[in-house]
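A protein chain is absent from this complex, but the other protein chains hold their places.
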Amino acid sequence: MINFQYLRTTSVKSAIALLLKDKNSKFIAGGTNLIDLMKRGVSAPEKLIDINHVPLKQIELVGNNIVIGALASNTAVAENALIKDKLPLLAMALNAGASAQLRNVATVGGNMMQRTRCGYFYDTEMPCNKRQPGSGCGAVGGFNRMHAIFGTSDKCIAVHPSDMCIALVALDAVVVLANSKGERKISFKDFHRLAGDTPQLDNNLKADEMIIRLEIPVNNLAKNSHYLKVRDRASYAFALVSVAAGMEISNNKITDIRLAMGGVAHKPWRLTASENFLKGKKATIENFEQAAKLAMADAKGYGENNFKLQMAPNTIIEALNVAKSKA
Amino acid sequence: MNNQILKDENDRVDGVYKVTGKAKYFAEYELPGLTYGVLVTSTITKGKILSLDTKAAEKAPGVISVLSHLNKPSAPAYEQEGGPAMKIFYTDKIFFNGQPIAIVVANTFERATYAASLVKATYAKEEFNTDFEKAVNDTESKKLQGQPDYKRGVENAYKTAEVVVEQKYHLPIETHNPMELHGIIADWHPNNQVTVYAKTQGVKATQGTIANVFKIPIENIQVKSEFVGGGFGMALRTWPLEIATVMASKHIGKPVKIMITRMQMFTMVGNRPAAIQTIGLGANKDGTLTGITHRAFGETSVYENFTEGVVNMAKFMYQCDNVNTQYTVVPVDLGVPIWMRGPGEATGAFALESAIDEMAHALNMDPLEFRIKNDPERDQQRNKPFSDKNIKEAYRVGSQKIGWSERKNKPGSLVDGQLKTGYGVSIGVFNANRGRASVKGTLKADGSLILQSATSDIGPGTGTGMTLIASKLLGIPVNKIKFELGDSSLPPAPSQGGSATLSTVGSAVNDVCVSLKSTIAELAANSNMDATSNFIDVLKKNNLPSIEVTKQSQAGKERDDYSMYSFSIHFVKVKVHSLTGVVKVDKIVSVGDSGTIVSPKTARSQMVGGAVGGVGMALTEESILDHRYGRYINNNFADYHVPVNADIPEIEVHFINKPDPYINPMGAKGMGEIALIGFSAAVANAVFNATGKRIRTLPITPDKILATS
């Protein structure tokens, strides 16, 4: 690791000003992903701007929105009474990720910026268009058991690694970004990108912007929510497939439904067609199966990950079943 | 047992050191002027180094030296013709991807790490193959006999039996991955005196290797290794990177510390070799085994051969007149493997014990009943009686504890919603080894006893076991006994491996104690004291501050008359989720039949640990390569899945705890290997019982459950 320059700042304004000063600089918050990447030589910023002291740790109800500061730790969010009460799906997803130690320092903003866990991305001696555009994709035709089945491009089939983001996309979160001129809002589903021809870009955050907070509209999904993560070991592992499911059921009918999947695409994968199908229908196993089938319409396997074509719909069905069964 | 530990059981003697952070592992010795070494490794799999540009690294801040084949740091044995193919820094040949090609030494770890990233190599690449399955299937590839073929009775008799099972089983590469990263501190003093702080399972072996490579008298070298953060076999040899570190210290005249990365743990310090095995079993319809054939291919390296006991178990574990085995090793362009816990026997047991279960199913017999029916009275391979074997009792105890009576012989019978429950059993067996060791005992008038031997403790509780042996024999309280190990200057003992330490070193401790006892009795008699006098009084009366004795102990001719093994029976209950394919181990019962249990608490922990390792082998562990590049793709703890706490249910351990009358004075046999051997098959058999799906390729990941119909 090069001996980078380290700066500390205490305000959004100065953080952005420092960022603009040197194009090879990065913000550091929890650092749990960035330091890992720097140790592997995947990332080599010359300047780190420590933003941990910027006051962006709030978790509060503002009008009809739950507002979460970008620097709130994953633990702070998962353990927060308001979140547990109103957005249990988010708490469940957070607790399904990483370990207690990592969640203690990892922040909401950092979690959103987390880079893929693809082995080719991490090994600087292997081809990877995300790390080094134009070098090729090692995973296509290589080890792709963990890789994407939706929205892939021949340039990159890496998956987005976060659990939290799967819940957030399901919960219609809005991301608030700031630059030196002011703030802008972007819907969570539009924050992350598909790989396309520019796999080096994970998201639509601009070079002069900083994630400030999330705004999540209050909903009635709390009772019948479930985050189901299928992985190779019981904890502390990335998802093979995960499903965030939340339903509002009244008079035995599904009046609101949110479904999103992780471990299957370059971004948190919202299952809009399945939601549309289930809306207004009864919460039955037959309908869940049909919804799962609809979710898989455009799925494509790359060999070693073909099992996801079966595991994904199965997991959707199971997640819906568990969510429905919660008393 | 519910993990309750009886109050009268003794705690680990080094427990306080380990829970307070005071236990010193190799990297934790403070030496004046300590420098840090970081390796540069090859980025190609096979070929030659054409150029190595070390200029930038040498100029980087804090860098003291960069060593490679370009400057051949002095190692007299390497300067001669012949010897090993892999002479570090004396060859420009690349045998595997990630091979160390240079070491950068700097005054801080960070600086050495950064400077190492500045070293640039160019290569002449050659065609290579890291794909073991491909090498096995390629008729042109090199194949070597790993062990003489074995035949008893008719070859391939299984083929003509009334009921035939013939199946192929695949094991991937597994990596030991002890928690402590590998490394060494080498401190080469003037006059060719060397002190090394090593992570080793054998201080004497490390001492010998350094003496051989550097051609200095063995007594010039002191190897210290008091605490070892796990080994599981990977620290049974001195690896090239350790030699490189000694070279570096000799070259710069300062102590050099190296601690390799977790990624490097996958390439340059061994692995459990991949294996492909075919088992043929033949049986009469009444369940009598009539033929066993075990053919195995094991992975080895191109530059150094490695073999292990993959097909041993088939030769004696079941009563059968017709048995033949064949073991072939196939080189690939990877680092040389090394024994990993249970070693080849664990590999073989997965295949054999899966096949036994398959045969029981084919016969429509309870697999437990089938095993008991074919349990041998004598060792047919060696034509000798077993020194001690209580398998039937172990089956009985274990089957009760797991609730075997709940099991249905028809797979897929126990279903609760999406969860399917199944039960599996397997047996593990390992040679009850005993080597030669020396122990020095010093009995002091202050009431204490010091025991010393150059053995190691990689975790099983060697010091605790030895202390308990001595305490029992001499009636000295445990807290008055100190067992010193992990130092090559102590009386010699073999490396800690093959489940032999307690038997080997414990016997010498026994002999020392017996000798001390008789000396005290003599002294008492000579000074007109009662024969039962306390040794403190006897020593005081004789004006002796202490007495000491050194004893060497080894096995006698009883090994010619008896076949000596440790046995384990593993029972596993699993729940398999039919939609997600996730296998959850719900309950484990392991029964050890390994003679007297000297140290119940640590023995139990060893069995628990073996079961946890077995869960990993069965369900999660696989070192995955991209054969296009010859590089590992999951070479880290996030992607190579060692089981975590949440994977492990409560584990019940039971011991038969009957002394083996012939093995050694304690009647105790080793346990480290049998804790793991066979376990993976018990899981696979339980998965079959739950789902009707027979997975013959480890690990049993959710995708395999979903894929198999």
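To keep things simple, chains are lettered A and B as they appear, and every chain counts its residues starting from 1.
The rule is short, and it goes like this: contacts are C-beta pairs under 8 Å (C-beta built on N, C-alpha and C of every residue); 3 or more make two chains touch, one makes a residue touch a chain.
Here is the rule we go by: contacts and distances are computed from a predicted model.
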For this session: Assign the chain not included in the display its UniProt protein name, restricting the answer to "Sugar ABC transporter permease", "Aldehyde dehydrogenase", "Iron-sulfur cluster-binding protein" or "Lactate utilization protein A".
Result: "Aldehyde dehydrogenase"
Problem set entry | Shown chains touched by the chain that is not drawn here | A, B
Seminar exercise, completed: Touch assignment to the omitted chain, from A:131, A:189 or A:266, lands on A:131
Problem set entry | Option touching the unshown chain, where A:64, A:101 or A:255 are the choices | A:101
Seminar exercise, completed: Which of B:136, B:365, B:612 or B:690 touches the missing chain? It is B:612
Problem set entry | Absent-chain contact - pick from A:48, A:71, A:140 or A:165 | A:48
For this session: Could you list which residues of subunit A touch the chain missing from the display?
Result: 1-9, 14, 17-18, 22-24, 26, 28, 31-32, 35-36, 39-46, 48-50, 52, 75, 79, 98-102, 104-105, 113, 131-133, 200-203, 205, 207, 234-236
For this session: List the residues of subunit B that touch the chain left out of this view.
Result: 3-5, 7, 11-12, 14-25, 27-28, 30, 56, 59-61, 108-110, 114, 117-118, 177-181, 227-232, 259, 261-262, 458-461, 601-602, 604-606, 608-613, 636-638, 642-646, 648-651
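Throughout what follows, only the chains that are shown with their structure count from here on.
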Exercise. In whole angstrom, what separates the CA-based centres of subunit A and subunit B?
Worked result: 40
For this session: In the complex, go through subunit A and note every residue touching subunit B.
Result: 1-3, 41, 117, 119-120, 122-123, 125-126, 138, 141-143, 145, 228, 230, 232-238, 240, 307, 310-311, 314-315, 317-318
Problem set entry | subunit A-facing residues of subunit B, complex | 43, 110, 113-114, 117, 418, 577, 579-582, 584, 619-620, 624, 626, 628-629, 631, 633-634, 636, 638-639, 641, 643-647, 701-703, 706-707
